[in-house]
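Of the protein chains in this complex, one is absent; all others appear in place.
So that you can tell them apart, the chains are marked A and B in the order they are listed, and the count of residues begins at 1 in each.
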Amino acid sequence: MFDFLQQIAAALRIPASFVIIEFIGTMAFAVSGIRLASSKRFDWFGALIVGMATAVGGGTIRDLMLGVSPFWLTNKIYIICCIVSLLWVVIFGKVLIHQKNTWFIFDTVGLALFNVIGIEKTLQMGFPLWTAITMGCITGAAGGVIRDILINEVPLIFRKEIYAMACIAGGVVYVTCYKAFGMSAELNALFSSMVVIAVRVLAVKYQWHLPVLKGDESKDEEG
Amino acid sequence: MFDFLQQIAAALRIPASFVIIEFIGTMAFAVSGIRLASSKRFDWFGALIVGMATAVGGGTIRDLMLGVSPFWLTNKIYIICCIVSLLWVVIFGKVLIHQKNTWFIFDTVGLALFNVIGIEKTLQMGFPLWTAITMGCITGAAGGVIRDILINEVPLIFRKEIYAMACIAGGVVYVTCYKAFGMSAELNALFSSMVVIAVRVLAVKYQWHLPVLKGDESKDEEG
Partner (left out) sequence: MFDFLQQIAAALRIPASFVIIEFIGTMAFAVSGIRLASSKRFDWFGALIVGMATAVGGGTIRDLMLGVSPFWLTNKIYIICCIVSLLWVVIFGKVLIHQKNTWFIFDTVGLALFNVIGIEKTLQMGFPLWTAITMGCITGAAGGVIRDILINEVPLIFRKEIYAMACIAGGVVYVTCYKAFGMSAELNALFSSMVVIAVRVLAVKYQWHLPVLKGDESKDEEG
């Protein structure tokens, strides 16, 4: 089992301990998608697709933009994580509400890790620092946007949640520590992840919101 | 005419007989998109775009993920098929309902062929077997998802239809015959296509449905 994790870790160029966190994060994202799909009365297949889109959608958009094959095409573990998540929701559907805090923590830890993975992958390919921050944010938050498009809702992160901003905060910390202090990748990953987690937890606890944009309410112009 | 078909067939590395089926399938997919667009009172251009997205959208996503240029960018025949489909709906709009069974057959045969094309293209590029099954399913079913997003509806295949599952059944049969029995590509294409067609026809005839996912109906968690 440990060999298996180390091989994946080596292939992904991340520390072995990250692999377990990545699976947990993938499942937390998938569960979020599957639960929203279930509230729309999707069938099992539809729920699985929404779960997968939530879990791997952000990384897929990042990889397409960076010009590489989506990461989950060559490693079936991600689809397996999503199928396990579907079974979990099928089995624990009624009591999932009691696991709410656990899944919130998993989801937040996953967000932090996805952000770091996106940043490091982008930097390794030689893109500028601000592109890395952007790609970290896309890796963490775009899956939720695709999920909301698939269930035909206005994306939640555009209206309510400090979710993408937590990624951007973590990303700014990462590139600052990387460029200004030459911090090692491992330490930097840990440190910027803690920033993401802290911002997200505090935002939920104290109900932080970004200001709502008040427009002119007219719709007579089009572009 | 036959030379022309053979050239396309050679370029696509598929038997010449497949090319005609591919055009029929493309038109059947486009007609499905154009008809749904018409029910939303789209103009001709909007209907054409929805038709094209339905017909070539799945293959486009597959090609982007595989890292190659979308197949329809270098061969104008696909756009021509979609324009012919638009004219067909414009001319036969009122009586199209009487052609229902014909278009259902065309659509199902197209689905089966698109699935095989997706599988073979993915295998030729050296991806794993399960990736090929996934890409076959995306080639066949993702166009309909894009169509439903464009007309602002919840994607139908997530709730009602045994459509993607037919692709997956055909895909499993294909890779099994390919790997376990070393079946030739031509025979395998025919055989797995028949599986897709059979599953889809039986699913509609006997109203097969996947189980609907019953969730906790709560929406208080977000990820």
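To be clear about the criterion, a residue touches a chain if its C-beta (ideal position, glycine included) is under 8 Å from a C-beta of that chain, and two chains touch if they have at least 3 such contacts.
Keep in mind that what you see is a predicted model, and the values were worked out from it rather than measured.
Asker: Pick out which of B:V84, B:L156 or B:A198 touches the chain that's been left out of the picture.
Answerer: Selected residue, touching the omitted chain: B:L156.
Asker: Where does subunit A touch the missing chain, residue by residue?
Answerer: Contacting residues on subunit A, toward the hidden partner: 64-67, 127-128, 130-131, 134, 145, 149, 152-155, 157-160, 164-165, 209-223.
Asker: When the complex is taken as a whole, what residues of subunit B touch the one chain not shown?
Answerer: 28-29, 31-47, 49-50, 54, 60, 64, 67-70, 73-74, 76, 79, 89-90, 93-97, 100, 103-104, 107, 110-111, 144, 149-152, 156, 160-161, 163
In this section, only the chains that are shown with their structure count from here on.
Asker: Could you please state the distance in Å, as a whole number, between where the Cα atoms of subunit A are centred and where those of subunit B are centred?
Answerer: Spacing between the chain centres: roughly 30 Å.
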